[in-house]
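Here's the structure, in structure tokens; my notes come after.
One protein chain is absent from this view; the other protein chains keep their places.
Letters A, B and C mark the chains as written, and numbering starts fresh at 1 in each.
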Amino acid sequence: MDLITLAFYFFAALTLVFGGVVVFSKNIMHAAFSLLFTFFGVAGLYVLLQADFLAITQIMIYIGGILVLIIFGVMLTTRITGVDVKSGASGRIQITVAGIVSAALAVLLIYVSLTTVWPQSPVAEAGSTVTAIGNTMLTKYILAFEAASMLLLIAIVGAAFIARKK
Amino acid sequence: MEIGLTHYLVISALLFTLGLFGIVSRKHSIMVLMGLELILNAANINFIAFAKFGGMNIDGHIAAIFVIILAAAEAAVALAILLNIYQHFRHVNMDEVDSLKE
Amino acid sequence: MAKDTLLLLSIIILFTPLSSFLINAFRSHRSGRISGVIGTSILFVDMILAMIVAFSKLVTYSDVNIIQTRFEWFSIGSTNIVIGFGIDNIAAIMLLVVTVISFLVHLFSFIYMEGDRRFPKFYAYLGLFTFSMLGIVMANNFLMMYVFWELVGISSYLLIGFWYEKKSASDAGKKAFITNRIGDLGFFAGIMILFMTYGSFMFDDIFAGIASGKLPFDNPTMLTLAGIGIFMGAMGKSAQWPLHVWLPDAMEGPTPVSALIHAATMVAAGVYLVAKVFVMFTADALTFIAVIGTITAFVSATIAITQTDFKKVLAYSTVSQLGFMIMSLGTGGYTNGFFHLVTHAWFKAALFLAAGSVIHAMHHAMHHLHDHHSDPQDINNMGGLRKKMPWTYFTFLFVTLALSGIPLTSGFLSKDGILAGTLAWANLTGGWHWIVPVLGFTAAGMTAFYMFRLTIVAFHGESKTEIASHTKENPIQIVLPLVVLSVLSVWFFYSPNPIDATKGWFHKMVVQPESAVPAAYQWDFLLSETHAVATDVHAGSPAHEAAAPAIAESHNTTPAAEHAAAHTSGHGYINKFQEEVHHFHYTAMLLSLLIAGSGILLAFLIYQYKIVSADNLERRFKRLHTFSLNKWYFDELYNATIIALIMAIAKGKALFDGYIIDGMVNLSAKVTRIAGQVIGVFDNVVIDGAVNLTANVTGYMGAGLRKLQTGRIQSYVVMAIVGLLILIYFFY
Partner (left out) sequence: MESTNFLWDLFGRNVWTVLAVISLPLLFVLVYALIAILAELKISAWIQERLGPMRTGPWGILQPVAEVIKLLQKEDITPDQSSKLLYNLAPFIIFTGAYAAFAVIPFSSAFVPAGIDVGLFYVFAIGSISAMGIVMGGWASNNKYSLMGAMRSISQLISYEIPAAMAILSVVVLTSSMNMQEISSMQSGGFWNWFIFGGPGGWSKLWVIPFTIGLTIIYFIASLAETNRVPFDIPEGESELVAGFHTEYSGMKFAMFFFAEYANMFVVSAILTTIFLGGWNSPFGDFLQGPWWGVFWFILKSFFIVLLQIWIRWTLPRFRVDQLMHVGWKVLLPLSFVCFVAISLFAMLN
């Protein structure tokens, strides 16, 4: 068991355990903060997958952006009178159904993952992906890139418009 | 056992089902949103895993980046909408938001 | 002025009063005086324009028959409805008459109607009336003529019933309108006969058609009937016997209205119509017209003698004079008939305005004395007004002389011509036709008598009541129109010769047109010599058209006719009738002077010097007096015959409706109800059962399926995932 394998299991555990906390926690703030670790774990997995740029993007956008937004959302939409902020579980039947369906899906997906013969290609050389991503983004995916920038602009303007006080 | 594609796929599957469970079992909209983020992350793990092992190479990264962009836009707009819903109903429980106007 | 400009100006003249109507109609709740100023100034402009157009036509284009335009209005199938408008000499003269009198009446009403709470509305109605009347004048086709004919009817109705709070006023309005409708029915029938035959409403087309020998239904009688039908319209509008009953009642309207509409313009429209379509009347139709005119003139003159209401006397006098005009036209005296229309318009308007002046003064006096019961229009309440209202008196006296046919007045010129015409006609035709001049002369004498009776009773002697002694002269706005109108009644305006008008401009301008009727159906003495020759030689050939100069537009009528006449007879007369009239000129003049003089003398003897007692006469001719006083019982006669008949028919129909039709309806309703009940049971049990069954099945299914449609996204997600699982299970 080398360091890489160890790191993989560490990050996998981090992701899944805190993912579980996110989902099962009764306190919404705990859930939100657990998300931090989940994201961090995923970023770690990216690093192990030699996607350094993606990993940092993950940290920057998910933790620095989306998570902050979510926490702001929680704070602005919940009456925080104490530290135990309920995350609003549904009725027992619904949870049961959700559990069954999720478990079934998990079993199915894992079964599929394990039994399918995936097209494998030789493992790519380790190295910086930034240049490659930049070149591809501005050549092959230039249209999608511009569309995404427009989308973000519109989302910003729209969000600001929707959220402002009447 | 060498860490390979299936490892990541399994992790992704588990993360996906966790997210799904979060979406289905919670009333609080923000909890649903968090579940959604988990699902998107699971998808991204798949993309990157296939980029490395499945020959998707840089295209997988690009796809993941677009997923992240969409997630950011979605979170911004969704939270803005939630703020509005909260101003109207004083809560953000999904199944109690049931009228289109006051 | 170019012809196009002239037509353009005519259109402007036509629509200017309409603007007055629109402006005043939309400000009918505002202050009144402004409306008066607006209406009067618009009419002033209109009058100036009308003068320009009229002089232009009469001076520049005097030799052009008619300046007109025609355009397609719309088409029904393959039939094109063509309308248009045009100015000929009589239209030009009528333009002058209508606008001048209308302007003076506007001016007069400014004081007369002051303080009335519907003052703006009054001016609006006056504008509407003037517009409609000008439309009649300018029309060169039956369709427009008919449309404006009805517009005149409606504005007359509005103005007669202007004080509609008074039942008599609103009744009078309705009576006028309905009576007119009866005449219009004939008018419409006549128009339709002509339209069916000639396929056009244009005068030109129709006259050309008649001249070409084409007759309605190939029957000369139908042409006569068409003429009589159109004349019936004139009978209604011009209050000819037996449709004259509405005009005296129309005096319920404000006096300026009586002057404008029921003396000078609207009632003259009938005469104008007859003159306009004169060329299409057959000999039979003309005889009918002459007889009707004569009866009207005589009957109303007899009634006027005994009336005591100031305006009623004038009203019957108007009817009588209209009878004269119609009679003149009927006897072929085209020019004199129309001449009398014009001269009569001035002095009758003056008479009515003078009456208005008197009534206004009486009203003021009554108001001053706080008397609200006396009748301000009863001449027995007046007397001695000569000293109180000198201007009114002298103008009134002068126009009374004109009406009576005393020399140096315009009335003498025209009436003399008419009477000479009747004599000539009777002489040329003979037989029972002599009754026409006899009754004509009698009526002329009676005219002089009753007019002087009116003057003497109302103005001479001492004041008969307190009210009369408190009257005083009216302001300039009232007096000025009187003076203007009476000045216009001086002979000089029509002919330099005070006893013969035939050399004056009027007779040069208004020349009797050539008849379009085939010679076989027309008096031979009304046909010009060329025409007679032409018809003799080429009977039924296209030469008719060429020989009917009156028909073709911008055809040089007057010189042509004169030229032709000079060639054939060498006397300067158009036809034999003119010549005969000339022969009878002095006879008629002496005779009428004699009769009018004796009428005046009689009036003075009875009412001024009381040598003959009026009461004695009244007692001795009790029956005649009552007969006259009650207007020959025409209203009662109509009540007892026509109205009673209609009521009886209506009652019979009501019974029929009540018992038979209602019974059938009720029976069918009952049958339907029973059938309905049976069907209802079937419907409830069988059909509703089936429908309900379907509905319930659907409903239960819906209620079951509805549970799936929770509205919760989460349950949809679950279902989607379940579906995915199933799909993967089956296809993986």
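Rule of thumb we're sticking to: a contact is a pair of C-beta atoms (placed from the backbone, for glycine too) under 8 Å apart; a residue touches a chain by one contact, two chains touch by 3 or more.
These numbers come from a predicted model, not from an experiment.
S.K.: Among the chains present in the display, which ones are touched by the chain that isn't there?
M.R.: Taken over the complete structure, the missing chain's partners among displayed chains are A.
S.K.: Which one touches the absent chain: A:M60, A:L114, A:L138 or A:I154?
M.R.: Residue touching the chain left out of view: A:M60.
S.K.: Since one chain isn't shown, list which residues of chain A touch it in the complete complex.
M.R.: 3, 27, 29-30, 33, 36, 40, 52-53, 56-57, 59-60, 63-65, 67-68, 71-72, 75, 80, 82-84, 128, 130
One rule holds for everything that comes next: only the chains that are shown with their structure count from here on.
S.K.: Could you tell me which pair, A-B or B-C, is linked by more C-beta pairs in contact?
M.R.: When the contacts at B-C and A-B are counted, A-B has more.
S.K.: Just the number, please: Cα centre separation of chain B and chain C in whole Å.
M.R.: 92
S.K.: Which integer distance in Å separates the CA centroid of chain A from that of chain B?
M.R.: 6
S.K.: Do you know which chain C residues sit against two or more other chains?
M.R.: 714, 718, 721
S.K.: Taking each residue of chain A in turn, which ones touch at least two of the other chains?
M.R.: 90, 94, 97-98, 101, 105
S.K.: Hey, which residues of chain B end up touching chain A in the complex?
M.R.: Residues 3, 5-11, 13-22, 24-31, 33-35, 37-38, 41, 44-45, 48-49, 51-55, 57-59, 61-62, 64-66, 68-77, 79-86, 91-93, 95 of chain B touch chain A in their complex.
S.K.: For chain C, which residues are in contact with chain B within the complex?
M.R.: Chain C residues touching chain B: 711-714, 717-718, 721.
S.K.: Across the complex, what residues on chain B touch chain C?
M.R.: 20, 23-25, 32, 94-95, 98
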